[in-house]
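The structure follows.
Just one protein chain is left out here, and the rest sit where they should.
Chain IDs A, B and C follow the sequence of writing; residue 1 opens each chain.
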Amino acid sequence: MGKSKDYDAELLTLQTQLVESQAWTIQQGRKTLIVFEGRDAAGKDGAIKRITEYASPRQTRVVALPKPTDRELTQWYFQRYVAHLPADGETVLFNRSWYNRAGVESVMGFCKPEQTAQFLKDAPRFERTLVDDGVKLIKIWLDISKEEQSRRLAERLQDPLKRFKVSALDAEAQIRWDAYSVARDRMLAETDSRSAPWIVVATDDKKTARLNVIRHILHMIGGPGSQCRPDADVAFHPSRAKGRFAP
Amino acid sequence: MGKSKDYDAELLTLQTQLVESQAWTIQQGRKTLIVFEGRDAAGKDGAIKRITEYASPRQTRVVALPKPTDRELTQWYFQRYVAHLPADGETVLFNRSWYNRAGVESVMGFCKPEQTAQFLKDAPRFERTLVDDGVKLIKIWLDISKEEQSRRLAERLQDPLKRFKVSALDAEAQIRWDAYSVARDRMLAETDSRSAPWIVVATDDKKTARLNVIRHILHMIGGPGSQCRPDADVAFHPSRAKGRFAP
Amino acid sequence: MGKSKDYDAELLTLQTQLVESQAWTIQQGRKTLIVFEGRDAAGKDGAIKRITEYASPRQTRVVALPKPTDRELTQWYFQRYVAHLPADGETVLFNRSWYNRAGVESVMGFCKPEQTAQFLKDAPRFERTLVDDGVKLIKIWLDISKEEQSRRLAERLQDPLKRFKVSALDAEAQIRWDAYSVARDRMLAETDSRSAPWIVVATDDKKTARLNVIRHILHMIGGPGSQCRPDADVAFHPSRAKGRFAP
Partner (left out) sequence: MGKSKDYDAELLTLQTQLVESQAWTIQQGRKTLIVFEGRDAAGKDGAIKRITEYASPRQTRVVALPKPTDRELTQWYFQRYVAHLPADGETVLFNRSWYNRAGVESVMGFCKPEQTAQFLKDAPRFERTLVDDGVKLIKIWLDISKEEQSRRLAERLQDPLKRFKVSALDAEAQIRWDAYSVARDRMLAETDSRSAPWIVVATDDKKTARLNVIRHILHMIGGPGSQCRPDADVAFHPSRAKGRFAP
């Protein structure tokens, strides 16, 4: 309980800093794009909810694209995401992103292996043009363990309020756990770059994860709040993740 | 405290019914459009937040349009709203809507009196074509008192977390209180219709207001949960509002 | 040949007037929407081509919507058309339009009879809101005879350059000729209005039809060129069309 109270207080402090930080990005006309990736139930929705709770409604958008239409499937792969990129002063949060092609599409066989390979080459090129254009691109991998995922997925099935969180693919998340691990490792290795680096955040403890995600964002944005640093035990660069990924 | 606990419990019960109700609208392929109107600080954001908290992300959209661009200003007035109308199975919540033309635009002089007069004639015609097309259109006026609005607007100025809620127009809300009352009365009188009726919900007690808004929505949607009825003391048809509007 | 030379000269004269007329609508900030309807091969493409040949590229759009996507089919019927309405100073030409629901969709059974009936009630309501908003709405029915249509459809099949004009539905145009006549009569009767009247233009003689379509447009727009009048033998109001429709 004491711990929970601490969490509430620290969350409010960080959210207050997010408000100041966003006021600064608006005033400076900076573009911010935050990409959330991670396995099912890793806590993407919950993290995004806390980040956007007090954000400026006009300058903030959360983008969770539905599966592509038949027409979109035949367009340039990045096209449907490009339509939602931030303009000056805007903050856009992608709840899953173009990295679907390296994750679920690859593991579930929704695209061909060549398409994944091509994507892994194109993504850094594409992101580079965004960063060159002034987009601050923050890529976050929420890393959950197999046991915790299992627990959360089971919990959802019981809770009538979480009915819309349950997906036909949930079962696959556990069955194909190892394939997803391989896909994650490859994705992080091939698409981490100096201009658009990944951060890995351990998420079995949801609350600690959320605080550290916000700290990382505040640091990366570089305005007021930039002195924040995520806790090195919880948030780390993929190159230092060896042996630290949730089993 | 006991009251607050009751509220939390009742809210969860109603939110659970909303989940069932939405599952039904999705399965039936019904289109739902909920329009939220009301003065500044009447509680639109808060009500919408509770309604959408457990809603299906793919079938729910909250639409809060920014002020129109120069080009939009020269288009058909309803055009930019039409782009966001629900498709089958979708629920769309408008946080403010085309009724801006009868409210803020009229009171602040952002449009000509003839445009407001024209709008008040066109809105029922336009809404009629939506309803004929199968859209369930639910229009909610959140009614706040002058004192409560004053209190909430002052509170915002103090709270760094509410920084993005503060608007340059806030002061006008109190100064032009009576003009807004006249505009409201005229709007409710001229755009209430059998196929797209308004409901007025007293909102000085936020929590009670939220519960009754949800009850009204459940009732109007007509699926599971349709047996719900808002409390007649808090939610009423404009024709029975005489003398009951918040002073 | 002399006649053809006369046509070329008169066409250039009228096109020059269209240029002046459009310069005037741009300067005045007027919105113009021209709806072209008529059976297959009635000459819609050809007429639109001559009207737009020298038009301002920035202020002119030709809209020929493909068949609706699965999602569009479940939206408000007028929604996908609304996205293309003219802004101030713009001229939009619809090559087929929402009237599909009264024509091909009805005759071919692509919609239910109730939907056509509903559409015929909604279209005037919807158009009224456009006209009230300042859109000059010009609705043109190109009227071809059964023999001439048969001749043109056969010609297309021979001409490799007209390959993309040939449609799977072409054969139905002749087979269901009478059903199309009934649908046309009903549509013209129920959707002709003072604020958005139809004109019928006999089109068996393509060149004469084109000249008269342009004259009618110039007259309706009401700027320089408004003194033009289409030839009463070729272009007439539906109410005077009895017995004059192409057999």
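Annotations
The criterion applied here is as follows: a residue touches a chain if its C-beta (ideal position, glycine included) is under 8 Å from a C-beta of that chain, and two chains touch if they have at least 3 such contacts.
Note that this is a predicted model, so its numbers are computed, not measured.
Remark: the omitted chain is touched by one listed residue; of C:A9, C:A64 or C:A232 this is C:A64.
Note that of A:R128, A:K146 or A:R176, the residue touching the chain absent from this view is A:R128. Although one chain is not shown, part of chain B still touches it, namely residues 69-71.
Of the residues in chain C, those that touch the hidden partner chain are 12, 15-16, 19-20, 22-23, 45, 54-58, 64, 66, 160-164. Touching the omitted chain from chain A are residues 29, 31, 71-72, 74-79, 82-83, 85-89, 118, 121-122, 125-126, 128-130, 132-133, 135.
Here, only the chains that are shown with their structure count from here on.
Centrality annotation: B (chain centre taken as mean Cα position, compared with the mean over all protein Cα atoms). Distance from the centre of chain B peaks at C, each centre being the average of the chain's Cα atoms. Work out the mean CA point of chain B and of chain C, and you get 40 Å between them. Distance between chain A and chain C, defined via averaged C-alpha coordinates, is recorded as 50 Å. The residues of chain B never reach two or more other chains; the list is empty.
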